[in-house]
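To start, the structure under review is shown below, and the notes come after it.
Only a single protein chain was left out; the remaining protein chains are all shown in position.
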Amino acid sequence: MLSRTAENLFWSARYIERADSLARLLEVGYRISLIPNTERGYTNEWESILETSGIKDEYLKKYKKISKEKIIFYLLFDPENSSSVKNCIKTARENIRMVRTAVTLEVWNAVNSSYHELDKNMKDTKSILKELPEIIEWIKRQVNLIRGTILNTQLINDGYDFLILGTYFERADFTARIINVKYFILLPSINYVGSDIDNFQWSLMLRSISSFRAFKWAYGGQEITYTKIIDFLILNMTCPRSLIFSIEKINHHLGRLSKFYKQTSTSNKKIGLMYKNIKNLNANKITEIGLHEFLKSFIEEINFVYKKFEQKYFFGLET
Amino acid sequence: MYNEVYKNSKVRKFYNQIYDWAKSLPENVIVKKKNEAENLFKKIGITFSVYNNFDSSERLIPFDMFPRIISSIEWKRIKKGVIQRALAINAFLNDIYNSGEIIKAKLIPENLIYKNPAYEIKMIGFKVPKRIYSPIIGSDIVRINENIFKVLEDNCRTPSGVSYMIENREIMMRMFPELFEKLKIETVENYPSYLLDVLKSLAPKKCNKEPKVVILTPGSFNSAYYEHSFLADLMGVELVQGTDLFVNDSITYMKTTRGPEKVDIIYRRIDDKFIDPITFDSSSLIGIPGLFDSYKSGNVNICSAPGSGIADDKAIYSYIPDIIKFYLGEEPILENVKTWRCYEDDAKKYVINNLNKLVVKEVHGSGGYGLLIGSRSSKKEIEIFRKKILLNPENYIAQPILELSSVPIFDKKKLSPRHVDLRPFCLVGANKTKLVDGGLTRVALNKGSLVVNSSQGGGVKDTWILNE
Partner (left out) sequence: MKIKIKHSTTYKYSSTVPRLIQCLKLYPSICDNQEILDWETSTSNGKIIESHFDGLGHRVQNIFIKNFSGQLKITSQGILKTKDLSGIVKGLKEKVHPLCFLRETDLTKPCKNIEKISSEAKKNNNKNYIEFVHKLNLIVSNSIKYVSGSTTTSTCSKDALKQKKGVCQDFAHILISAARFNQFPARYVNGFLLEETTSGENTSHAWAEIFIKDLGWVAFDPSHKKCIDDKYIRISTGFDFEDASMIKGVKTNYNGDEFLDTKVDIESCQ
């Protein structure tokens, strides 16, 4: 297929995943705002959400001060925020529109109607604060609908691989980023590791990736501890948002592409290595390395894989 | 006004059955069928219409259900005439970019060619593959009376509208299958395969295997993107944008997920100046750097050839009958519309004294730009043109205001005549010409209007060549 087609498929899926992540982040913020006594939250949670999504500076440039309502609007609808949910869905739709014949009518309809409904939702919204839970629910539902349609109606060919790769490159990046931010920005100092605040924040984070229940199940309802969280979010294959899960998926689908095209690329080798390494890790080893160092190099490595992947399949430049 | 349905106020035999059918349709059925047509267009078009900028699935051009009929005898002449023009135009292009015999023979003034911005000096001396410059020519034909068809203009660069020809037929067949059982209507569905076949016959010098054809589009924001994707889909070729192609070591490739794939023939739907930022407009973002040199070194073919536009320049139009005689040694089968060239003194004198009876056209303009329809313009507008002509006579030609023939449309619920023209699409390949039996009939939907352009209230009709 044309490189551009692959690129459009990849990015449409990636933007849909990004919209999903944003919705979950907003959910965390909303939950905190429901807790009457916020003395536990030192940092303004909304502010930290901006940090997590890496757009605090841009936000401040426009609005000057932190305001709950403005942040929500900025993250959900603001046309000037290139990574607002609205713009993510819009960009996803633009990408699919360009390669309309590479996806099924069902997939197109799912994406297209999501876009139009979101547009309508935005116009109908009177109080963004009050309606936030509904909007979040709606976004999550739409994303699941789109993803389900992809899984159920697309041919399982190379185009499918590019779609799935878009999802997991984004997810790996997001999960790594949110752990990192939690560790470095949310906690006032390293001394708080293991404290109540720490554990409270971890539990919120679990919620943000919809894994609170899953965690409870996986670890038999035990209390949340630092090591268990690391194990769960990074190393647990049963957690669909863990790093290892995303790496396994990327490895698998890059492998399929390689077989399909009868060509191998540096990205294949690198992701294979990453998968092998992460399989051999445990939570203690990560603590030894240092969580931040581990995440930093993880993000670097996954970016390297992406660069090579992009060079080969999108730009035709890998030598 | 000539109404194609009648002869001596009796319905012509070709229209007999259709006319009876149309008359017999109750009002509510007409309304219902109109809606059905709309819905069908949406359904068929849904795959493609999402490409255009207009949201939902609105069609760009309104469709009228009353078919335009041309008898096979009439068509035979049109077909021969159109092919004759297409061949002569290609011979002309080949000549003016090489030895320039027609200029040496003083049949065309040299100024008209060499000073013309459409004459591309970078093409001079280059042997284009199989000497075919313009493989797709859409000539606009008007009917003056029962016997006379005239060519109003030829489109040699990238004529559009062929997707409507195919879609109109598809809709009519789905809605009124019974008509197609009763009448022998020539098919138009072969157009995409003819086009592919013709393009493949124009492989460049350095192509020694099955040639790879692609369609090059400016992108989804172009108003004809729908047609580009429609054709690519029906031809089974890739629809590419500039960024999908690149040139390495003089060879043009398409970026695919399997790696670079060599491209041999590019059916381009972008203008000359955007083709290659190195050779032409350096600010072009939709072009392919190095493509022109790849073309000139015989590694890829660009269809139509850059510089083909000179042949449909309005200044050249009036010479087409001479061009046909010069290259083919034949008399033109289809007439031209009488044209006054304002750079000729007598003609200029006539034109400026009769502006209210004439259509004046700017020679290098296209479409409705720089146009004066004398009978419908104010005194002030006419004066402005008079001055313009006197200042730059070589920039203008004038033609009589034509009474186009008319065909009925379903106006609300009743039949009512409207003016039409016809654009057949002639394909010219290496030692072959192809023309499906049909074309695009454009109709001026506003009562009395002579403007069939879709941007100004024009619609389309299915065109039937009836086989007796």
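By written order: A and B. Residues from 1 in each chain.
Here is the rule we go by: a residue touches a chain if its C-beta (ideal position, glycine included) is under 8 Å from a C-beta of that chain, and two chains touch if they have at least 3 such contacts.
These figures come from a predicted structure and were not determined experimentally.
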| query | Taking the entire complex into account, which one of B:Y15, B:F63, B:F149 or B:F246 touches the absent chain? | reply | B:F246
| said: Just to verify: which one of B:P67, B:G81 or B:P277 makes contact with the chain not shown? | reply: B:P277
| message | Using the document's definition of touch, tell me which of B:K115, B:K338 or B:K414 contacts the absent chain. | response | B:K115
| Among B:P62, B:G100 or B:G259, which residue is in contact with the omitted chain in the full complex? | B:G100
| In terms of residues, what is the contact footprint of the unshown chain on subunit B? | 100, 110-111, 113-115, 117, 119, 121-126, 246-250, 277-279, 282, 289-290, 293, 296-297
| Which subunit A residues touch the hidden chain? | 315, 317, 319
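Definition applied: only the chains that are shown with their structure count from here on.
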| field | subunit A and subunit B: spacing of chain centres that average the CA atoms, whole Å | value | 50
| said: Give the list of subunit A residues in touch with subunit B in this complex. | reply: 1-6, 97-98, 100-101, 105, 108, 112, 158, 162, 257, 261, 263, 313-316
| Parts of subunit B lying in touch with subunit A, wherever the complex brings them together | 46-48, 50-51, 220, 229, 233, 238, 240-241, 243-244, 246, 253-260
